[in-house]
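A single protein chain has been omitted from the complex, and every remaining protein chain is retained in its original position.
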Amino acid sequence: MNLHIAAQINSFLAALVLLTAFGMLVQKRVYGLIHLFAWQGFFLSLNTAIVGFVADRHHLYISSVLTLSLKVFLLPYILHVLIHRLKIRKEVETIVNIPTTMMIGIALVIFSYHLTAPVRELSNLVTRSTIAVALATVMLGLLMMITRKHAVTQIIGFLALENGLFFAATSATYGMPLVVELGVALDVLIAAFIFGIFFFHINRTFDSLDVEQMARLKEGD
Amino acid sequence: MNLYPFAAEMLQILIILAIAPAFVGWVRMLKCWLQGRTTAGLFQPYRDLMKLFAKDVILAENASWIFRFTPYIVFGTATLAGGIIPMLSVDLPLAASADAIVLVALFAIARFFTSLAGMDIGTAFGGMGSSREMTIASLAEPAMLMAIFTVSLAAGSTSLSQIVQVVFSGQSVLRPSLAFAFLAFVLVSLAETGRIPVDNPTTHLELTMIHEAMLLEYSGRHLALFEWAGMMKLTLFMALGAVLFFPWGIGTGSIIASGLAFVFLLLKLAAAGIVLVLIETGLAKMRLFRLTEFLGSAFLMATLGMLSFFILE
Amino acid sequence: MNIAPIELAGAAVILLLGSAVLAMFLSRFQHLLVAVSFSLASVASLVALVAGAWTVSSNIANQAVMAIGLPDLPFHLRLDPLAGFFLTIVGGLSFFVSIYSLGYVKGIIAQRPVTRLVVFYALFLAGMFMVILADDALFFLVAWEVMAAASYFLVLFEDEHLENRRAAFLYMVVAHVGAIAILLSFGVMAGLVTGFEGFHGYTFDAMRQAEYTPAWATAAFLLSFFGFAAKAGVIPLHVWLPEAHPVAPSNVSALMSGVMLKTAIYGIVRVTFDLIHVFPWWWGALVLMLGLISAVLGVLFALMQNDLKRLLAYSSVENIGIVLIGIGLAMIFTSFQLPLLAALALTAGLYHALNHAMFKGLLFMGAGGVLHAAHERNMEKMGGLIHMLPWTSGLFLVGCVSISGLPPFNGFVSEWLTFQAFLLSPSLPSPLMKLLIPMGAALLALTAALSAACFVKAFGVTFLGQWRGQHAPQIHEVNWPMKLGMIMAAVCCLFLGILPTLVIDWMDSVPEHLVGSKISTTAGAFGWMWLTPVARERASYSGPMVFFVILAVIVIAYLILHVKKGSIKRVPLWDCGFEKVTQRMQYTSTSFAMPLRRIFGFFFSIRERVKLDPQAAHRAFPGKMHYALRIRDRFWGWIYKPLVDASFLMSRLVGKLQQGRIQTYLIYSFVTIIFLLMVTR
Partner (left out) sequence: MAMNSSTMLLVLLGVPLCAAAILAFVGDRKFAPEINILGSAATLATGLGLALEVYLQGPMLAGGKFFFVDAFNIYLSVLTSFVSMTTAMFSRGYMRREREHGRVGKIRMRFYHAMFQLFIFAMLLCLLTNNVGVLWIAMELATLSTVLLVSLYRTPTAIEAAWKYFILCGVGIAQALFGTVLLYFAAEKVLGEGGEALLWTNLSRVSGSLEPTVLSLAFVFLMVGYGTKVGLVPLHNWLPDAHSEGPTPISAVLSGLLLNIALYALVRCKVLVDGSTHTHQAGNIMMGFGLLSILVAAFSLLRQKDIKRMFSYSSIEHMGIATFAFGLGGPIATFGALLHMLVHSLAKSAIFFTVGHASQMHRTQEMERIRGLFKGNPLVGWGLMIGVMAIVGMPPFGIFTSEFLILTATMKDAPYLTPFLLLGLGVTFAALFRKVQPMVSGDIPSYQRPVKAAHLPVLLHLALVLIIGIYMPAFLNTWFHTAVELLK
């Protein structure tokens, strides 16, 4: 297929990624969050594969497969198991109310569009328009971590942020060198295990996963 | 080298030693006349000294060597001071060895040791006397020095004989700076020599006495030395004022001149005595803490003198 | 064989460092340790003294480079007359004090191990020597801080007492802040030299060659002056001094007051006259003003003290003030191109520095003797020691007379010279200066008079009268090394007082180097007996004459009065017809200072409380009275407390940044990114 269509598909997927990001921002239920995260991962890997196909970078296939296995199956599975094991309340309450969060999110999207303008001018790739989306996803992930007061949601936000980075990598530069991709994937994997362990510890010590309780170490009096 | 200056030096010292009691006697006589009492005569002080010298010394048990050493050092400094103030002649060998500042310092030595002697015995009065003495001194000395500085700025020198010469040869003596300095000097010398209104030399009422309180335990030759030194100090201050501010007739070399100078000196001292007595009978003794104002005004005078030296002259 | 003075000085430093290391190994045999290391210290000090004196007299400047420090910036050493002069001061006093310590520290062994004292004593001396020898910014500061740190540990020696810890802490903080200021001033000077393409700008030589713009020169001067003033205890930076000096062991306080403050003076002279060497008159005016303030307030605070060593410490503030007066005058004269007068003023200042080292060292050693014998620092409890400590009291008296500026001792000479410098101010072109500077002379006179009062009190209350405590303790005279140390210092005081001309002849190369003129040509013009700084007509002083005439009169009078053997009867005190007088009726130091406290009270924050016994029959006849007096100097409340409060407030605010919730932290980084993106975009 020609570049034009590829570019359209690409930007369409980008839109979907952004959508899922927003979805996570407003989603209240934990399982919902995990599903959305899985979907985002799926779009991501799909996008990667397409970019790999269009620009025939074969190592992108590998990373797409990695993404698929890691972010669509493995991580959501782990999270499921954990949540099941730890019997977490299904509802997760936010600190800031949803509409405000939305507003901030939109502002962030605009901001990141504005920021990435120079990069867009420079790029001659089909995927150049999507870098703004990538940055936005990163920002939204961060925003989510800020607005949620639950360990699991924070982790999901963190992973979403990671997704954003990955998306940036593929969309801005047709993917980082393979060794880097692998390394990043490895790190994510380790991180996954670590937060798994953490959930247990936190749950045991504070008998809930509410990070609000973890505010003993402080200076202010 | 001609021995003349040394002769003049010795002569002057001897004269001071000799006439100091007489001057005090003169002052007392005047006072008696003013207060309508009969006088003990001009020579009573000599008799007192004789008597004291003749007496045995009685020391407190815990008097240390300082107590016994002090009278001598007081007397010594007074004598040296007598040697360096040019009264008969301006070229005294000793005068070169000590200038106005040293003169002040000499009196400071005497005071320093006197106060120590006052504290040596360990009575309340001795300590009180020393404390007050040092307080007054620390206010009086700056004023004194300022007065002298004014004069020495005018004369461009701190060496006494130089000052005397300059002022002597100076065309006009009606310089405002000198006038102010003189006023300051008078006030200060009242304080330094412990006269009314600062201190009453004749009192022995414990709470009012200052200088006497330190000498309370002294007797015999020690007391005599103190008394004599005190008389010399008074005389010297008067003489100093006389030669610094009214240096007429000061000798400049020859024997005749010195003889003339001696006559002039006697006249000046007589006049000074009169002024002193007038002041003393005119005023009453001040409270200790009024002295701040008294000496403060002395200091002010001196400062004004210095300012007027820079501004007016 | 021929060796340069600087090699001698270096040898002294190495000897000291060696003895410090040695001391760590000897710590098991305390007595041996004391004997060995303090004799080493005294030898080293003597060597340094020789090196310094030699340099000054031979009027040479020789340099050396030690290949340590940074490879690009090895330690530069230089021994010129100025350095030599201060090396002489430090070496001299530390020689006396080291001898003294041989006896003094032996007395401490019984109470506690003294290894720390010994080690840091050696380091302290080494530090001071190195400060004087240093010829580049880095080495200077290293030496400076070694000195500070060593003295800090010496102050902390008896670290179980709270007051020692407080004092040490305060001292260290002030010293370090001062050191940073000095560092920055060197930064200014070095920066102007090279622009930091290389390291050679840090050498003093390079700084000497540099051309300074007025603004930068002023910045450098102000910074360095701040730093050095903090070390010298110039009011208002003096608060640490009266805390730190009293609590240190007395031999150390002698050194701290006697010579450590002088290194700060050295620094000021070095930076202004040598490194910057072209400056406007108002620098001098500033120094002069601060000097006057320190002199007057210092002596007033000293007067109010009841702790002997504290009193001495405050009087150091005063004397540093007097030194600064001389230096300030010299700076003013220099800036108006009056080299001869500048030389006079500088000589006066430096001479006073020398004198102060001698008599303050002597006094602190004496105080140490009292402490050693009576285990008491509070004068209110002492008295009558002259009968039990004849030597100590006599030597202490010498110190008192000298510091009170009475002829024929040394204190008077330097004050006299300073007065002369003051009286030469009419030759200044600026009318304002003409008018104002003589006022300073009045303040100096006030200082002199007050210090006389202060030391009458110190000596009188401590040594004269009778023991004020309940029962007089068994007090023995101090041992010989201590006596020896004090005697030597006392002899120096007399010598410096009687034969100033010789000393001034000797030290004349210093002003010659710095302000390009010397006063010995006039000073010694009429023979060694007559000190005539400018011209004989102007002023002249002959120490020997004064001394010998007074002596002669005393002897004559004594002989005359003792030809016939007059008997001396010892009787009890005359009690003025009161009840039996007890020793509790004596004037105490508080009551002695009372009139002056009333007069100058507004300088202090005084809280005075008199409580009458409630169950007295009538308030005119109180059963007993309770009297409480607390005197503080106001600067603490004015300057330091606000600073402390401000910094704690600040830290509370900063603490609010971090109140534990992870979301907040995330927001921080979020905001940071946004902000930075805004900035860069």
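Details
Letters A, B and C mark the chains as written, and numbering starts fresh at 1 in each.
By definition in this document, a contact is a pair of C-beta atoms (placed from the backbone, for glycine too) under 8 Å apart; a residue touches a chain by one contact, two chains touch by 3 or more.
Being a predicted model, the structure only gives us computed values, none of them experimental.
Within the whole complex, touches from the chain that is not shown fall on A, C.
The chain that is not drawn here is touched, among residues C:V97, C:A181, C:A210 or C:A254, by C:A181.
The omitted chain makes contact with just one of the residues C:A53, C:L93, C:A168 or C:I504: C:A168. Checked against the full complex, the candidates A:V30, A:L115 or A:V152 give a single residue touching the omitted chain, namely A:L115. Taking the complete complex into account, residues 68-72, 137-138, 141-142, 144-146, 148-149, 156, 159-160, 165, 168-169, 172-173, 176-177, 180-181, 183-184, 186-188, 190-191, 195-197, 199, 202, 219, 647-648, 650-655, 657-658, 662, 665-666, 668-669, 672-673, 676-677, 679-681 of chain C touch the chain not shown.
Hidden from this view is one chain, which touches chain A at 57, 115, 118-119, 122-123, 135, 138, 142, 145, 151, 154, 158, 161-162, 165, 168-169, 172-174, 176-180, 183-184, 186-187, 190-191, 194-195, 197-198, 201-202, 205-206, 211, 214-217, 219.
Everything that follows uses one rule, which is that only the chains that are shown with their structure count from here on.
Averaging C-alpha coordinates per chain places the centre of chain A 70 Å away from that of chain C.
Distance between chain centres (mean CA atoms), chain A to chain B: 101 Å. Computed from the mean C-alpha positions, the centre of chain B lies at a distance of 36 Å from the centre of chain C.
Interface residues of chain C facing chain A in the complex, by the touch rule stated above, are 652, 654-663, 666-667, 669-670, 674, 677, 681.
Of all residues in chain C, those touching chain B in their complex are 383-384, 386-387, 397, 401, 404-407, 412, 416, 419-420, 422-423, 426, 431, 434-435, 438-439, 441-443, 445-446, 448-450, 452-453, 456-457, 459-461, 464-466, 529-530, 536-542, 545-546, 549-551, 553-554, 557-558, 561, 566-576, 581, 583, 585-587, 591-596, 598-599. Taken in their complex, chain A has these residues touching chain C: 95, 111, 114-115, 142-143, 145-147, 149, 154, 211-212, 214-221.
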